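Dropping a structure here in structure tokens format, bear with me for questions.
With one protein chain removed, the remaining protein chains of the complex are shown where they sit.
Take a look at chain A:
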């Protein structure tokens, strides 16, 4: 019995590591983390922060030369995450408006009306990363993220399964990146099924690479 437990846990660990590794390398995860977060720069000691960085190669003056204690700055998420610690010695983070109470109420009223693409195209991803900053509102934020998704999911699923061979730009306009990915997956399933029904499943087709390459070659020639 103990051997089984051990093997189970090792499998789980391997799976977790694999998943983490894939996430580390996935381009979309990296792009998501480049989003900017505005926060308050605070330091408990009296020294200026980030000394001398403006003189670093390649000699581009850095955004903030010696920011004063207590000043507000906008930093990318990856940087904020790296500099943050529990004791808030370097900085503390202010939640973007869309994750605060006001907007959370809007989402709970009707999640479908909100334009999540405009609100920051990586609403769910960014929101999940925000939980790192130990805000007292974390429990509410995670609930809000989850409930918002649940509220919107049905419509995304239905529309992706019913829009065949038509212009879907209106349907995806107000979706965030994660939802768009879901929509695309749904569309692919629909298209594959329709193709199978038409007997196209056994039809050999030109590879998509070839088609894309030919398109590019044509535009190159036009230049």
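Following the convention adopted for this analysis, contacts are C-beta pairs under 8 Å (C-beta built on N, C-alpha and C of every residue); 3 or more make two chains touch, one makes a residue touch a chain; residues count from 1.
Here, contacts and distances are computed from a predicted model.
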Omitted chain (choose from "superoxide dismutase", "RAN binding protein 10", "Vacuolar protein sorting-associated protein 35" or "DNA replication complex GINS protein PSF1") - UniProt protein name: "DNA replication complex GINS protein PSF1"
From A:113, A:173 or A:210, residue that would touch the chain that is not displayed: A:210
Given A:143, A:162 or A:200, the one touching the chain that is not displayed: A:200
Sites on chain A contacted by the missing partner chain, in the whole complex: 24-28, 30-31, 34, 43, 45, 47-53, 56-58, 62-63, 76, 78-79, 82-83, 89-90, 199-214, 216-217
